[in-house]
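Only one protein chain is missing; all other protein chains are in place.
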Amino acid sequence: MELDSLYQEVILDHYKSPHHKGLSDQKDIQVHHKNPSCGDEVTLNLVMDGQVVKDVSWDGVGCSISMASVSVMSELIIGKSYVQALAIFDAFFELMQSKGQSSGDENLLEDGVAFAGVSKFPARIKCALLGWMAFKDASTQVME
Amino acid sequence: MELDSLYQEVILDHYKSPHHKGLSDQKDIQVHHKNPSCGDEVTLNLVMDGQVVKDVSWDGVGCSISMASVSVMSELIIGKSYVQALAIFDAFFELMQSKGQSSGDENLLEDGVAFAGVSKFPARIKCALLGWMAFKDASTQVME
Amino acid sequence: MSVDLSKYKKDFPIFARKVRGGNPLIYLDSGATSQKPESVISAEADFYRTINAAVHRGAHLLAEEASEAYESARANVAKFIGAKTDEVVFTKSATESLNMIAYSLGNLGSTPHISAGDEIVVSEMEHHANLIPWQQLAKRTGAKLTWFSITKDGRLDLSDISSVITKKTKIVAITHQSNVFGTIVPLSEITKAAHAVGALVVLDACQSAPHFSIDVKKLDVDFLAFSGHKTLGPTGVGVLWGKADVLEKLEPALFGGSMVDSVTMESATWANVPRKFEAGVPNMAQAVGLSAAIDYLNIVGMDKIFEHEQELTEQLLSGLSKISGVNVVGPLDMKDRGGVISFTVDGVHPHDVGQVLDQYGIAVRTGHHCAWPLMKKLNLVGTTRASFHLYNDSNDIYALLEAIEKVKSYFKVGK
Partner (left out) sequence: MSVDLSKYKKDFPIFARKVRGGNPLIYLDSGATSQKPESVISAEADFYRTINAAVHRGAHLLAEEASEAYESARANVAKFIGAKTDEVVFTKSATESLNMIAYSLGNLGSTPHISAGDEIVVSEMEHHANLIPWQQLAKRTGAKLTWFSITKDGRLDLSDISSVITKKTKIVAITHQSNVFGTIVPLSEITKAAHAVGALVVLDACQSAPHFSIDVKKLDVDFLAFSGHKTLGPTGVGVLWGKADVLEKLEPALFGGSMVDSVTMESATWANVPRKFEAGVPNMAQAVGLSAAIDYLNIVGMDKIFEHEQELTEQLLSGLSKISGVNVVGPLDMKDRGGVISFTVDGVHPHDVGQVLDQYGIAVRTGHHCAWPLMKKLNLVGTTRASFHLYNDSNDIYALLEAIEKVKSYFKVGK
């Protein structure tokens, strides 16, 4: 069923048991992003340690795709350098635009490749990107 | 030709040699009417003598139909009682709504029946009515 | 079912297509926009094919025929809502209709003219289109925005009506039927209170005019707005109705060709109603299409449509009540409610509910339904909404109920 390519087991797992959810006390910056058309929201705390992403924590409400995606993203980029994190962001962003033609770079994206199917559902791409855009915004503000 | 039913000889004559054109010095009231969609305008002076239409004079710019119609109308109603004038107005108004189905009451409308063909050209009805509406407006204001 | 409208479905060409997973289309999103019968589609196309010209302007036959078609459409809409022809203004949408009134009421020269100290009343269950224009009018003029709350079961709370509608109230802008709850509001209580203090009532009829018979005189409102595209008509056309003597005293909101009496470089005066509210070459083909939609609705019969939708609503409410973990948001009974049913599924986000339903060919709306303040009040992130029109039937309800069970099992919630 087409649906299974959207709702990969990994996604449903992250949705049920999200990682790094719950805002940290410490933060370099906090950003709040939302998708006005569906009402999904995420608040994200970022802590950088020089060039390295030391911590990401978040809170939010939204659908399985948006919540699982921010969970997977946090997991992926904590501990990465800023440059690496941006490369991962770019790879994920590109995957989302692929209209189902790409399965994603598993070396770079790890669990993130589970979202490959989302790219076939145009209305869900913005769900998958919500947390990523929040991170991009936060890290740009801190680093530039 | 269909056109000839619109532009009766009588109409073209009145257009070339309009009657009662040129505003009188004396007047009980002056009204100014226009058709914003085509720009036709008429200014009309009315003099009543008790219940009788003593004088109508006018000036204006517009197409053959609108100018001939106010000319014919002036000719028709000067000297008539207010009640008669309204009856003539009603007959002319009805003729305009007749969609080519009526040839008009010649006893009442005299030269006015020449406008019967106008009723087949919806865009021209307001031309033919311009002067008449001005008279109706003016006389109502004086008499009521 | 006691009303059988099944023969009409074939008039709607979209149902010939297949959707996700090769499934037939089960369209339960008429609250967002309705589907169109072939007669509407071809009325619009035929306008272009045979009489297309700018109305009220040309000296030629096409212009005459186009004007005649456009003005007949106006007369037809007027009859549909029990109004006089010259009281009907064609706009692009209900949204534009509502904004237009709000602008006009704030324009200098209008009577009434909203200004500081005046109050404008709305409700907590307004669609953004009948809320934000009033917020903005209040902001521009210094007027105060106040509102009716809602009760727990999704109805208007009129218990404090005399403290909401006060001597300062100039406008009461209210929805006829909630696009979230399906609730039909107790209008006469509101119009009485409003008119007692000399306020004008603006009715958002977006969810009512397409579904049951309306008579503006009986409703006793002063303005009414609805959209063509929810009324089986084309997109790009809406209706603004206003009482003749009220419209006459208002300044227009949109300025341009065909709405003037005279113009100089410095200033302009206006044509008569309704022309003064229709600046520019109008949406002629869409007005003609809307007229065809009204013809179609009249043939089916608005009373039959309402009864049919009532039956479907009752059936869906009853079916939903039997599924554990499913909560209807809005009235559970059939008293004063129409064919719009919002619900939530415990443990599954509305967006995910909608996605699974889509897999079975079922089109619903999910989210906040352009009623964010209401969602916040209800403490919800959104709902899933099923809404009907005449082409729906009991099979659609069965399919939806069955698919909701599949949603639950797919997301492994409930038993």
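Note that the chains are named A, B and C in the order they appear, and that numbering of residues resets to 1 at the start of each chain.
Throughout what follows, a residue touches a chain if its C-beta (ideal position, glycine included) is under 8 Å from a C-beta of that chain, and two chains touch if they have at least 3 such contacts.
Values in this document were obtained by computation on a predicted structure and should not be read as measured data.
Engineer: Using the touch definition given at the top, which of the shown chains does the missing chain touch?
Structural biologist: Missing chain, whole complex, touching shown chains: A, B, C.
Engineer: Which of C:Val3, C:Val19 or C:Leu401 touches the chain that is not shown?
Structural biologist: Hidden-chain contact among the options goes to C:Val19.
Engineer: Quick one: which of A:Tyr7, A:Phe89 or A:Phe121 touches the chain that's been left out?
Structural biologist: That would be A:Phe121, which touches the missing chain.
Engineer: Which candidate, C:Gln286, C:Thr313 or C:Asn392, sits in contact with the chain we can't see?
Structural biologist: C:Gln286
Engineer: In the full complex, which residues of chain B touch the absent chain?
Structural biologist: Residue positions of chain B that touch the missing chain: 1-3, 6-7, 12, 37-40, 61-65, 121, 124, 127.
Engineer: To test your reading of the contact rule: which positions on chain A touch the chain that is missing from view?
Structural biologist: 34, 36-37, 121-123
Engineer: For chain C, which residues touch the unseen chain?
Structural biologist: Contact residues on chain C toward the absent chain are 13-14, 17, 19-20, 25, 27, 29, 32-33, 35-36, 40-42, 44-45, 48-50, 52-54, 57-63, 92-96, 98-99, 103, 108, 124, 127-129, 131-133, 135-136, 139-140, 145, 147, 227, 229, 234-237, 254-258, 260, 262-268, 279-286, 350-351, 353-355, 357-358, 362-367, 370, 372-373, 376.
The rule we apply is simple: only the chains that are shown with their structure count from here on.
Engineer: Need the CA-centroid distance for the pair chain A / chain C, whole Å please.
Structural biologist: 38
Engineer: Cα centroid separation between chain A and chain B, in whole Å?
Structural biologist: Between these chains, centre-to-centre, one finds 77 Å.
Engineer: Which whole number of Å gives the spacing of the CA centres of chain B and chain C?
Structural biologist: 46
Engineer: Of all the residues in chain C, which ones touch at least 2 other chains?
Structural biologist: Within chain C, no residue contacts more than one other chain.
Engineer: So which stretches of chain A touch two or more other chains?
Structural biologist: Residues of chain A touching two or more partner chains: there are none.
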